[in-house]
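There's a structure below that I have some questions on.
== chain A ==
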Amino acid sequence: MEWASWSEFWNMGGYGFYVWGSYGVTAACIAVEVYLLKRAAGDTRRRLKRMQQWEEQ
Partner candidate 1 sequence: MNLYTYASPANFYVLAGKLVPWFAWGTGIFTVWGLYIAFFLAPTDFQQSEAYRIIFIHVPAAWMSMFIYLVMAFWGAIGLAFNTRLSFMMARALAPTGAIFTFIALWTGAWWGKPMWGAWWVWDARLTSELILLFLYVGIIALWAAIDDIKRGDRAGSLLTLIGAINVPIIYFSVKWWNTLHQGASVSLTKAPSMAATMLQGMLVLAIAAWLYTITVALIRVRRIILERERQTEWVKALLEKET
Partner candidate 2 sequence: MHRFLLAVLRRDLTLAARRRGDWLIAQFFFVMVASLFPLGVGPEPEMLARIGPGVLWVAATLASLLSLSRLFADDHHDGSLEHMVLSPEPTVLLVLGKSLAHWLIYGIPLLLIAPVLGIQFNLSWEAIWVLEISLLLGTPILSLLGGVGAALTLGLRGGGVLLTLLILPLYVPALIFGAGAVDGVMAGTGAEAHLSLLGAFLVLSLMIAPWIAAAALRVSLE
């Protein structure tokens, strides 16, 4: 194990800002992509269903 304590882990030998800045933004990018994907999938289904109902009427 490399780390003696959690605070040392977060500190990253003084480079915590850069390391967590990189990992944080990467995680945020992926989270946003997944969220948008989920929302778009729901939107598409709802829209297509509505269009179908329109056609049936």
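Structural remarks
Following the convention adopted for this analysis, a residue touches a chain if its C-beta (ideal position, glycine included) is under 8 Å from a C-beta of that chain, and two chains touch if they have at least 3 such contacts; residues count from 1.
The set was built so that all candidates are chains of the complex that A comes from, given by their letters.
The shown structure was predicted, so the numbers you read here are calculated from the model rather than taken from an experiment.
Set chain A beside the options 1 or 2, and in this complex the one it touches turns out to be 1.
Of all residues in chain A, only 1-3, 9, 12-15, 18-19, 21-23, 25-26, 29-30, 33-34, 37, 40-41, 44-45, 48-49, 51-52 touch candidate 1 in the complex they form.
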